[in-house]
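Accompanying notes for the structure given below.
Missing here: one protein chain of the complex. Every other protein chain is in place.
Each chain gets a letter, A and B, in the order it is written, and its residues are counted from 1.
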């Protein structure tokens, strides 16, 4: 029997891997991938909890919303990355340090 | 058509107020693209029509109407905004409309070609909106808001030519002076709200309002304080001594603005305010109002004698007349005050507009000849009668009204005040008689200085020399027509069909105030005759001095001797009467300028010193602490500066670390 805990543990794993990707990777596209991983972990959680809500189907509905939002964020994020690349000729966030004091 | 005619007075009055606001917004949006002022003009025209047909005609002498909308709630107190339409408010609204309309038309010609004309129309519409709103507010808070808006619009218009240093100074002065009064108004509102728990004029002062239910003793110190506070507000707005200093300076604004705001409507708002909350005042406050009004009337009339600037003469004259209205309120005959307000609005507006026409022509003359003279200075004018006969006639009508000659409206309203004052003083007896006697004196002075203005400006010869050809001509039609309209309104039949008795005038009957004093019939004949005779005398005197007295200088030798003689008499007169009067005028002006201003300046000096000390404390102690904290923060920040390396991922990492530490803290707690 697959319990809720199974899902939660898997999603925790995926989330932490995504977190690591976001912080450690030196490539903007990979950072985006990390974000997608984190979103996917969240969606997994939503779906897992949604199993217990037959009345409203809120888990699955909002999982779908989250997928749509993730797609939108990817589209915009990639557009930004393209612009950044055009401007700095690199997509390594380490080389883009205009925010430094 | 029927449904159009049955538009309710309330709706119409709201429309009257909102139309100028609409014009203001449209003008603000259009900006420089719209310089014709057609929006403002259209708005005020429709407002005037609505106000006249659907508000004034419906409500006047009918039942008072009122409507309330709840606005917001603080705690348990709900603030209402309401509209009150009774005889007083519709009269005031109608006066404002009917004065504003000619001024708008006049402005079209007068302000033509000015670079900032789009601003002019914008401000003018804003002013109309605020002023019209002020008149029909039922709630003191709403009234206060409009009151401030009116002051603000006036500020904008005084400083309309903001590149002129004096204009900027003047509007600053006006604004600051008005703030003193507004503060009084606000405190008064606070006291009322604290006492009655509402700011609704009808609820407090109506027939069986809270005021009469014994919540508070009307003669108590608190109510006296409230009354004085409200009067302070009216004092600043209506330029009463010693807060009148801003009004002469306010003449820096365009003349059309002076005529609308600083002669007819806004400055009268103080009188209107006092009239609408009249039951609030107890005997002490009323006496103070009467005394201040008298002082204002006398001093301003004396100042007006010594002025050479045509607009300043009129400004002081306005102050003096406002003093009259204040006296009327102070003696309890506020209906007479409102009556004088109405008549004064017309003829003083006309005086200003005529003066504007004169200044306009003089400025043209100056520009034509590259002359170097002040176009507003009376000493440079003279003989303008030949060039501008129509203006001369119109201005003379207004002057006669101001001087209180029979057949004019000024005669009626001034008599109403002076006679009421006499009756009131007779009732009280003793020192109180000084007030009406001073009023009579002011009336004589008024006749004299306005006569002086007319004679100096229109008679004799043009005193500006070195001109090739004085290319002066009549004012354009768009300026003359509004002036003609106002001139007609300065005559008696607009207000009363009986030219010699104010008792039949519609306004006094409509407002119907119960006087506290008995009528003395003899006065009703003696006073008008005295006033007329003295006015005639002073005009004759003025004519002799200013018209005849200057002729002999240019006459040929055969006239010389006689002229010399005449001149000698003139000189003697000059020495015995004019010089002391002028001296007195100058002395009072000096007193005004140095003592009253000095007092104000002294106070400001003390405040400046105190503020310097505070500044020192602020700088060295308060700032010191702040700086120390800032230094600490700076050092800390410097220590952690490596954090700010501009790498997004580092920031994210730090953030997440902080979140993690926070969560761990929450778990362990």
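Going forward, a residue touches a chain if its C-beta (ideal position, glycine included) is under 8 Å from a C-beta of that chain, and two chains touch if they have at least 3 such contacts.
FYI, contacts and distances are computed from a predicted model.
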Hey, which one's the missing chain according to UniProt: "Glycosyl hydrolase family 109 protein", "Phosphonate ABC transporter ATP-binding protein", "NADH-quinone oxidoreductase subunit J" or "Phosphate transport system permease protein PstA"?
"NADH-quinone oxidoreductase subunit J"
By the contact definition given up top, give the residues of subunit A that touch the hidden chain.
1-2, 5-10, 12-21, 23-25, 27, 29-30, 32-34, 36-37, 40, 43-44, 47-57, 59-61, 63-65, 67-76, 78-83, 85, 89-91
Could you list which residues of subunit B touch the chain missing from the display?
653, 656-657, 660, 663-664, 667
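In the analysis below, only the chains that are shown with their structure count from here on.
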Name, in rising order, each residue of subunit B that touches subunit A in their complex.
641, 644-649, 651-653, 656
Sites on subunit A touched by subunit B in the complex:
19, 22-24, 31, 93-94, 96-101
